[in-house]
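Just dropping this structure here.
And now, chain A:
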Amino acid sequence: MKKIVTFLIFSVILYSFLFAAVGCDLNDPDRDVKRFFSDSTGYKTAYLSLEKLGGSELLKEVEQKLGDNFQGLYETPDVPYTVYTIYKNSDIIGYIHGINQKGQYGGIQVFLVYDLKGNIINFYYQKLTSKKAKDLRATSFSNQFIGLNLKDFENYDPKTGKTDNKKIIEIKNPNPDNNIDFLATIRAVKKNLILMDIFVFNKNK
Partner candidate 1 sequence: MNIVEANNLVKIYARGSEKIYALNNISFSIKKGEIVSVIGQSGSGKTTLVNVLGCLDNPSIGSLKIDGQEIFKNTDFVKENLKFSEIELTKIRRKFFGYIFQKFFLIPTLTVKENILLPSVFQKQFIVDEKRLNDITEMLGISKRQNHLPSQLSGGEMQRVAIARALINNPQILIADEPTGNLDSKRSSEIQELLLNLNKNHNITIILVTHNLELAKIGNSIIELFDGQIKKN
Partner candidate 2 sequence: MNIFQLSYKNLLRRKVRTSFTVIGIIISTWVLVTLLGFNKGYENSLNNDIDGMGFQIVLTAKGCPYEAATLMLKGGTGLRYMPEEIVKEVNFAEEVDKTTAMLMHAEFDPNKGENGGTIVYLGIDPDTYPEMKPYLNFKQGNWFNEKSVNEIVLGYEAAELEQREIGDLMLILGSELEFKVVGVLNRTGTQDDGMIFLPLKTVQEIFDKKGELTMLGIRLKRDADISAFEEKLYELPDIQVVSMAQVKNTIMNLVSSAKVIVFSIAFIAFLIAMFGVLNTVLMSVFERYQEIGILKAMGALPKDIFNIILIETALLCSIGGIIGIIFSYLFSNVSEIAIRHFLPFTPSGSLIKVDEKIAVISFFAIILIGIIGGIYPALHASNIRPLDAIRSDS
């Protein structure tokens, strides 16, 4: 019997442990929601994909807005995105949405916390593999995104990292000698903003 129990623990834990974050959900939504919205009373989870909402046309639109094509094995139109809608009693008080982004040494998961108008009110790496992860995870870095919205990123070109928007130019890379994960992060933020615009803020357009 003991053997079976351990065999079970072996499989179950190994599975849940390793697969928990694939698809970009919050690891512990109860705790995470409370952390960003201390006065929240609950949240709803919606799973959305570009394929279901508008297929290849929508994908084209997203790529055009992003200024870059979807790349590789994992950035595909059928990826399910999880949108958390946060409630205080019956009122919506904000949203949380995360996406996967390919980084230099591994997957980066960038979660943005939004107010009702689509402004970023918090920025959070759920997962990051980088030699300088500590610097990127510092609040001095993440605070630079607070208050920004999709409009600020409209002219940002993820391929070159160039933009004429002052607010974006001012975002500082804590490791100026290696900008791969920094640029990946900005691309992720822009993509996150575009998707949320489609999923929530401009849903009826």
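On how the list was made: all candidates are chains of the complex that A comes from, given by their letters.
One rule holds in what follows: a contact is a pair of C-beta atoms (placed from the backbone, for glycine too) under 8 Å apart; a residue touches a chain by one contact, two chains touch by 3 or more; residues count from 1.
Just so it is clear, the model here is predicted, and its values are computed rather than measured.
Q: Hey, among 1 or 2, which one's touching chain A in this complex?
A: 2
Q: Using the touch definition up top, name the residues of chain A that touch candidate 2 in the complex.
A: Touch residues, chain A against candidate 2: 1, 3-4, 6-11, 13-15, 17-19, 21-22, 27-28, 31-32, 35, 72-75, 100-108, 125-131, 133, 137.
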